[in-house]
Every structure is written in C-alpha cells, then in structure tokens.
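One structure coming up, written as structure tokens, with questions to follow.
Removed from the display is one protein chain of the complex; every other protein chain stays in position.
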Amino acid sequence: MKLRVLYFARLRERFGVAEETLDFSGATAADLVVHLQSRGDVWAEELAAGKAFRVAINQDLVALDARLPEHAEVAIFPPVTGG
Amino acid sequence: MKLRVLYFARLRERFGVAEETLDFSGATAADLVVHLQSRGDVWAEELAAGKAFRVAINQDLVALDARLPEHAEVAIFPPVTGG
Amino acid sequence: MKIVIQCEAFDLGAEVDAMRRGRTGIGAIASFIGLARDCNEGSGVHAMTLEHYPGMTEKALAALVDEANSRWTLLDVTVIHRIGRLLPGDPIVLVAVASQHRGEAFAACEFIMDYLKTQAPFWKKEATPEGERWVDARASDDAAAARWNTP
Partner (left out) sequence: MKIVIQCEAFDLGAEVDAMRRGRTGIGAIASFIGLARDCNEGSGVHAMTLEHYPGMTEKALAALVDEANSRWTLLDVTVIHRIGRLLPGDPIVLVAVASQHRGEAFAACEFIMDYLKTQAPFWKKEATPEGERWVDARASDDAAAARWNTP
C-alpha cells in the first residue's frame, strides 16, 4: 500500500527528512514503526521501545495498533509542546 | 458609646435613611440589631430573625457576636450581589 | 497590583497589555470580564444600577487579592469594578491575573471572582418591565466561594 509519511520537530531534524512516500506491505502503525526502525542508526534510536513519540493517521492521533488505510497520511512526531 | 450606622441597597431604601449617628449602650452587633428592631415597622421586619442581612464593623464583615468599639462605623446591608 | 472602582468602561486589552509591558517572566495571564445581561430570573432587564460601600469596597477587594497572593505565586493582579448605571452588554467587572504558569493564573482569577461575588459590598438593582428590583444573592455564588475553603 502507498503511504505518505511526515516527520516533525526533533524527529524531522534527526531523520533529515520532512516527508516521504512509502510503498509498504504492513497493516498497522506498529508495523510501520518496525519497518522504519530497521533502517538502523537514528531511526532505530528515536523509534526504540520506550522512546516517547506520537503517531497520527490522517491527522488523528492513534495508538500503535491502529490500522493503516490505503493512501494514508501518517505522521510521526515528538510529544507536543505548544500553548 | 457613639456609633455611626450606615445602611445600603434595599435596607437603605426600606429604612429611608442612608446614615445615622447613635448614642448606644449595648456591647455587640447583636445588641445593636435588637435595638434597631425595637423601632418596629420596617425595622422589625427587615432585621427579624431568619432575615438575610450582613453587618460590617469598621468596614470588615463580622458575625453578630462581634463587639462594638467606641466610635465604630457599623454598616448593615443585604447579602452582596456584585460581580 | 491595581484595584479600581469606577463608573467608566474599562479596556481589557489595555489592562492586560499594561500588565505584561516590558516584562519577560510572565508565562500566563488569565482574565475575566462579567457583563450585564438582558435577562435575569425570567425577566427582561433594560438597565442596572450598581451601588457600593465606598471605603469598605476597596478594603474588601484588597483583602481578597492579598488572600490570592498568599495562596498562589502571582506576578500581578488587576481588579476593576464599575458602579452606577449600566446597560445590557456593558462590562461590569474585570479580573486579570499574571503568573509564571497557567494553573495558578486560572485558579487565582476564578478565586478572586468567586470571593468578590460573596465578600465585596456591591449591590445590583435591575430595571425590568415590572419595575425596579434589587437582585437577590444566589446560593450558587456561596457554593462557588465555599469550594475554596480548604479543610
């Protein structure tokens, strides 16, 4: 399935990428995180178990077991700090 | 003892007086209330037991057992409704 | 700290700007304005007159701002209350509280309003189609103030 994946704030800076398009065969947000971890280096580090990051699918915050719809816009970012 | 007694809002209107000077021999705010009740008519009615009114001595809200200092400014008024 | 009783309208934006002007340590300003409504207790209200007890009013407001300062770490407080004749939609009271953090600013602002409603010597008289009437104190205001009595 095709996904658009966005990164924000510290994760955007550490990954050195703001947005990418992936052709991905997993089913859930957790599967996508495992896939990104497998890139190693900063990806493995920032997305390791116990690290605080948030996932949104189509602009709604979701838990990691959320299913990925076709053509989803997925965003991965640190806990928010606005206001 | 000499007292200056002020009335506000509905009590001022019902008593028809905003301020008076009294030469009074009682000791407490309750004594003063009893004295004013003894005038009868609207005084007895508005200051009857169970009626909601407040007493301030020298501009501080007090309970009825508060003692009256010489030359006190005493105010009697309905529960407040500002804000 | 600023406490004012006045007939004139006040300007919320100007009051809050005056609080923060030239200061860089304030993180939060909570503010409140209370307005005259066109309806109360089921009757239309076309005007309102606010009476107060000069002298005691200032003293009562200063005491409750002191109490707020003793309960929370505040950087500034402004309280303005109008008196005299007001029309529906007119602002009656302004409370603004500056602090480092929002929790304290919100709590102190609401505390001051709740205590002002039960402690400060103001009285409202409403003009309605049935004539003039003094507004009765509300049990809900006593309950709101009582929330702040810590055991």
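Should a chain be cited, it is by its letter among A, B and C, assigned in written order, with residues numbered from 1 in that chain.
Just so it is clear, contacts are C-beta pairs under 8 Å (C-beta built on N, C-alpha and C of every residue); 3 or more make two chains touch, one makes a residue touch a chain.
In this text the structure is predicted, and so the values were computed from the model without any measurement.
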- Quick one: jot down which shown chains the absent chain touches. A, C
- Item | Residue touching the undisplayed chain, where the options are A:Gly16, A:Gly50 or A:Gly82 | A:Gly82
- Message: Touching residues of chain C against the unshown chain: what are they?
- Response: 11-14, 16-17, 20, 22-39, 88-89, 91, 100, 102-103, 105-106, 109-110, 113, 144
- Query: Residues of chain A in contact with the chain that isn't shown?
  - Reply: 6, 8-10, 52, 56, 59-61, 75, 77-83
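Please note the rule applied: only the chains that are shown with their structure count from here on.
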- For chain A and chain B, let me know how many angstrom lie between their CA-based centres, rounded off. 71
- Query: If you average the Cα atoms of chain B and of chain C to get two centres, how far apart are those centres in Å?
  - Reply: 26
- Task: Quick one: report the Å distance separating chain A from chain C, using the average Cα coordinate of each chain.
- Result: 48
